[in-house]
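Structure, as C-alpha cells:
Here the complex is missing one protein chain, while the rest keep their positions.
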Amino acid sequence: MNAEAEVLFFGNLTEVTGESSIRLWDVEDTDSVEQIVLNRYPELRKQMYLIALDRQLIHTNRLLKNNHTIAFMPPFSGG
Amino acid sequence: MNAEAEVLFFGNLTEVTGESSIRLWDVEDTDSVEQIVLNRYPELRKQMYLIALDRQLIHTNRLLKNNHTIAFMPPFSGG
Amino acid sequence: MRRSLFIQGPISVAFISAQIRKHQFKTNIGAHQIFLGQVRADQTDHGKISGIEYTAYESMALECIKKIKEDLFEKYPIRCMHVYHSLGMVKTGGCSLFIFVSAAHSEAAYLACQELLARVKKELPIWGKEIVDKVGYQWKLNPANANVL
Partner (left out) sequence: MRRSLFIQGPISVAFISAQIRKHQFKTNIGAHQIFLGQVRADQTDHGKISGIEYTAYESMALECIKKIKEDLFEKYPIRCMHVYHSLGMVKTGGCSLFIFVSAAHSEAAYLACQELLARVKKELPIWGKEIVDKVGYQWKLNPANANVL
C-alpha cells in the first residue's frame, strides 16, 4: 500500500509553484515525490532547495509509509 | 631637584593604611616611594598590589621629575 | 511562562526590557548575554531595503529550536535561554531577532549565545523577503547558507 503526502513550498519557491501546498496520493518514496513535483513545476529545477520529511531535513531517498509531510524549502535566511 | 608625589590607596589597601592618600616630598623614584610607604605601613607587605604612576601601570622603577601621582592598587575586581 | 518562538511584527524594546527585568529576580545569575538583530537599510542592486517580511515553516522551526535548546543546556552551564524571531513585516531599524542567555558566569552565557545565534541562522526554516523601494522585493540570503545544496 502506497502513501499519501502533503507537499509544502516555502519562500521564493511559492512564486515558482504558484501555491504553497499540494496533495499527492499513491507515492512510494521521497524521490518519486520530487520527480512528480519537478515535472509539474519544471522551473523548480533552477532553484536551490532543501527537502524535509515530516519536519526533518533529509538528504537521501526515504520510503513513505502512510501520511507524510514533505517540504521544499529554499536556503534559510532567518536572523 | 627631587619630586613631590601624591600617593593614593585603593580597595582593601585603605583598610591597612587607614587613609586613602598621603603626600610625600623630596622623593627620587618610585622604588623609594614604595620603600617609604612600606616602612610607614608594614602590613602592606602582606598585601597584593599593583602600582600606577600617573594613571599608568608600571612594573619597574621610574625616576620622578616634579609632581606625580602614585597609586597602590589591589587586583582589580570590576564587572 | 510563554515559550513561543515567533512574534508577529517587530520585537519591541518594551518586550526586551520586560525580559531583562524579569531575570533580575534570579539572584543566581551573574551574566546576561543579549543579541538583537535589527533590519538594515542596505543598498542593493535593486534599491534600498525598506523592510524584511519574514515567513517560516513554523512547526518545523519549533521542533528545531527545542532540539537546539536541549543541546545547549546540556553543553553549557547556563540558567536561562530565550529566543524570539519576528514573522511578517519588520521595517528597517526594527528588531527581528532577540536572543537572551543567562548564566552564573559570563563565559558560558557568551559561548551559548553565539552558538544559539549561529544555529538559528543556519537551522531554522525561516525566510526573509527584503522589500526594496524600487522593484518591490528580493529574497534574503544568509551567506553561510548559500552553498548548502
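A, B and C label the chains in the order they appear, each numbered from 1.
In the analysis below, a residue touches a chain if its C-beta (ideal position, glycine included) is under 8 Å from a C-beta of that chain, and two chains touch if they have at least 3 such contacts.
Predicted, not measured: the structure shown is a model, and the values here were computed from it.
Shown chains touched by the hidden chain across the complete assembly: B, C.
Chain B residues in contact with the hidden partner, per the touch definition given at the top, are 8, 10-12, 48-50, 52, 55, 71, 73-79. Along chain C, the points of touch with the absent chain fall at residues 13-14, 16-17, 20-21, 23-41, 92-95, 104, 106, 110, 113-114, 117.
Throughout what follows, only the chains that are shown with their structure count from here on.
Two chains share more touching C-beta pairs than any other pair, namely A-C.
Look at where the CA atoms of chain A average out and do the same for chain C: the two points lie 26 Å apart. With centres defined as mean CA coordinates, chain C is found 49 Å away from chain B.
Separating the CA-averaged centres of chain A and chain B is a span of 73 Å. Shown for chain C are the residues in touch with two or more other chains, of which there are none. The set of chain A residues touching two or more other chains is empty.
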